[in-house]
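Note that this complex is displayed minus one protein chain, with the remaining chains in position.
And then chain A:
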């Protein structure tokens, strides 16, 4: 077992780091403050292959592994958590089309998704169904060679800005087997968007409800067969959880490095903070938690890559652990900064606000425990 990154992975990491340091980090405070979604910059990221990380090459994807993608998202989120997380969602939605969509659907959309000429969102959650996603009420009624969608999706990253929406909707009876997945275009008649949500963090990307009111979608835009949508959505989320967990690693990494530098320069009681053993131990624990989280995330990514039967469990465990650890590390880093940590002049309060939501989305950390326990009892 080799815990070192390969030469390729180091090159990929360097590329992502260079991009994040030059294009994201210098702007992240301003984007957060102005609630600005930098479409131009995410398209620049796409030019480097970050928009179709594990999409196949024939449609412009980078054809990398989940582990490679995790390395990329960690670096991007070191520069800006909110933007990196958005790019990860675009990747997840694009992958669903690549993995489960028809050849025609792939060719129609993916070349423009990998270049981010088109931006994609993922629509599963509804106002009345979050953790209990399978209770969704959005329907897709068949009418000739079209489907007619009705319902509302909530907490949709990119809503109103994205060009494509991968939507899970009910084509059959209750339960998971009644759900199908569709690609809905922004300008198809009957789709509309709610007001922008006012959020604690993740301000560099829009979030809103997506409404379907007799929205007509061609049958050709269905991903896979009727009744397979929920399965696809869950498969997408296995990888999505790795991505979000990786974004926690990057944000927490920046918090840790910032705190370390602060302990080295800040003096109180006549000595640098780093001379106080209590603070040394705190920093050591933060580094330890973060490293443990990174190991779990990379193992889970590797399990997905190698189709390990326990991949779903590993993804859930890694998501739960890494997003909890990431938030805790950021919160501790804020505490180590004292009053300065609470000011927007330092990145800590932003990282704390951005990482907090990682414990909630892509399946709450409570649901991660449900999945883990279910897999334990299955064995």
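Definition applied: a residue touches a chain if its C-beta (ideal position, glycine included) is under 8 Å from a C-beta of that chain, and two chains touch if they have at least 3 such contacts; residues count from 1.
Throughout what follows, contacts and distances are computed from a predicted model.
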By UniProt, of "Electron transfer flavoprotein subunit beta", "ATP phosphoribosyltransferase regulatory subunit", "Aspartate carbamoyltransferase" or "ABC transporter related", the chain left out is "Electron transfer flavoprotein subunit beta"
Out of A:48, A:176 or A:360, which touches the unshown chain?
A:48
Since one chain has been left out of the picture, which residues of chain A touch it in the full complex?
7-8, 10-12, 14-15, 18-19, 47-50, 53, 57, 62-64, 72
